[in-house]
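With one protein chain held back, the other chains of the complex are shown just where they sit.
Note that the chains take the letters A and B in the order they are written out, and that residue 1 is the start of every chain.
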Amino acid sequence: MTSMVEVHGLTKIFHHRRGLHAKDEHRAVDDVTFSLDRGRTLAVVGESGAGKSTTARLVLRLIEPDAGTIHFDGTDLLALSSADMRRQRRRMQMIFQDPYSALDPRITIGHSVAEPLKVHFHMNRSDREQIVARLLGRVGLGQHHLERLPSELSGGQLQRVSIARALTVDPLLIVCDEAVAALDVSIRAEVLNLLLDIQEERSVSYLFIAHDLAIVEAFADDVIVMRNGAVVEAGPIGDVFTAPTSVYTKELLAAIPVPDPSQRRGNAPRDEPAVVR
Amino acid sequence: MPSTVARVSPSPLTRAQSDALLSVEDLCVAFPMQRDWINVVEDVSFHVNRGETLGLVGESGSGKTVTSMAVMGLVPAVGGRITGGRVRFDGRDTTNLDERAWLGIRGRRIAMIFQQPTRSLDPAFTVGDQIAETVRAHLKLSRREAWDRAVSFLDRVRIPIAAKRAHDYPHTFSGGMCQRVMIAMALACEPELLVADEPTTALDVTVQSKVIELLQELRREMNLTIVYISHDLGVVAEICDRVAVMYGGQVVEVAPIHDIFERPRHPYTQGLLDSIPKPGGGKRLLAIPGQVPAPTQLPSGCRFHPRCTFVDSGVCPTTQPAMVDFGTSHRARCLRAEELDLPGIRR
Partner (left out) sequence: MTELELLPATGTETVVVPAVATRRRSRHRIISHFLRQPIALAAVGFLILLATVAVFAPVVAPYNPNHSDLLAIYQPPGNGHLLGTDEIGRDVFSRLIFGARTSLLAALEALGVSISIGLLLGLAAGYYGRRLDTTLSRITDALMSVPPLILALAMVAVLGPGLPKAMFAVGIVSIPRVFRVVRAAAIDVRHRTFVEASVALGCRNSRVLFRHILPNSLSPLLVVISVSMGTFVVAEAGLSYLGLGVQPPTASWGGMLAEASHRLDLQYLIYPPGIALALTVAAFTVVGDTLRRAIGARPGATRA
């Protein structure tokens, strides 16, 4: 198997109790199949409720699927015991959407970044500290950030801390769950560039969950479009974005606001009245 | 190519502004921080003419929300204080207006819609009740008339089976639908000015597209004037006639929509345009290095200079730039604005 991640028929059904006896079924993820190769980026796009985040969590086995298989670097994840699964987690990390709540507010940056090392390796303190310091520098933060608490850093900086934390154990896969959605526009670019650099250096694969299609187009290699839990279209970015086959994909692409006033769909802009009082 | 470039002092009250529905002049707003009152908005000036849509663009820390609070007279309510300048609505100075006077303006002549529609509606009351209540408070209509008006506006914002849905509670509406309800509530008293604070940021892209369409239609029908706050330049390009770009509590550029995108004058505006991913633009995005300064730690001289690619280390760190006028109502706050030739969105 050359693929890093191979997912077949992944399904997750949530049950909601309605009233005393009725039970509602909600197919959050419905028979989803895809694969992701080493060093490539697969984007998962769709609107809210499409099942993107649930899919990401299933791939990492943070939630148990109801059906389907997940193979990570040849290993069948669903066949692993919980102890073995925990060991596997070393190789698959996640960056979350909200940088402010992704780090324990009571733990300093240095300790947060060091945590994966503490969990997975037996290392002495100075080795650990060296790795942490090096990675903080790699993501563009300074040594003085080691002793800070998350509340003292900005959203962009916190997201970089999360990236540093993910890198400490040299994972093969990083799942980015709307990793830049909560950041300012000008900060997004920096974080995305950092992710690209890291991918080039280490051949990390990214599973990139996003709803912002413009970013996805620039950043990803392949894409799957999800709607109501199912995959409606999949393929290389260029193909899907220039020649979408699914009606839904076409709708999505048409709805993206273009940052170019000469291509307005609505009326032409009003000029400043040249009225002189 | 502008033929005349004039250096204007920081109180530009041009001829067109005296016609404006909303005029903000040298506004300064301060909040208590670190045992002192620190300005989070400084020397902000812009105007909006009747029927126009002005985009107020900026990232976090730019001061755009505080500015909108000042327009609504809500600065004291949020713990701040206007420390300089003035706000004029329809010729009347509202800067120090007391609450009683504001009651006749806020909600009636100036309305506001917010970012999180599901959180802005009271979950304990039906949608129809909430709109009718606003209408009765401002328009002195009977219960029956107010309810009818509420239903008619729900219909106008394209809520299907409005008469029935008016009896439903907010939690039965999706995000996009809630935003439409908010718009109905804001417009039911037929205000002259609508302040929209990132109304579509929390919505899905297809929903956003429909809401923007709706706003454009209503704007035409009701001759609305809109101040549209957003960080999304795509949406701004779609809906705005003019744009004011804010950074670090100041307005750094004001220009008609085409100029902002094609012929910006301020490096920050250019930076914002550059950081938008473009199809065929390759993977790497152009970023603005560094981060927005906190109001308590503003750089000396130009507030943007530590992050500026065009910085002139001779003047920029030491001199605070004033607004430079480029004619055709295009102003930029940059010491090098005249000499720079920025490419705009087509890099």
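Assume a contact is a pair of C-beta atoms (placed from the backbone, for glycine too) under 8 Å apart; a residue touches a chain by one contact, two chains touch by 3 or more.
Source: prediction; values computed, not measured.
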Among B:Ser60, B:Thr206 or B:Gln320, choose the residue that contacts the chain missing from this document, as touch is defined above. B:Ser60
Which residue among A:Phe34, A:Phe96, A:Phe208 or A:Tyr248 touches the omitted chain? A:Phe96
Which of B:Val227, B:Val292 or B:Cys334 touches the chain that is not shown? B:Val292
Using the document's contact rule, name the residues of subunit A that touch the chain not shown here. 60, 62, 86-87, 89-90, 93-94, 96-98, 101-106, 115-116, 119-120, 149, 151-152, 154-155, 162, 165
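Assume only the chains that are shown with their structure count from here on.
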Provide the C-alpha centroid distance between subunit A and subunit B, rounded to the nearest whole angstrom. 31
Footprint of subunit B on subunit A - complex, ascending: 47-48, 154-157, 184-190, 192-193, 196, 211, 213-215, 217-219, 241, 251-252, 254-267, 269-277
Within their complex, subunit B touches subunit A through residues 15-16, 18-19, 49, 51-53, 59-60, 175, 204-209, 212-213, 216, 220, 231-242, 256-258, 261, 271-279, 281-289, 291-292, 328-329, 345
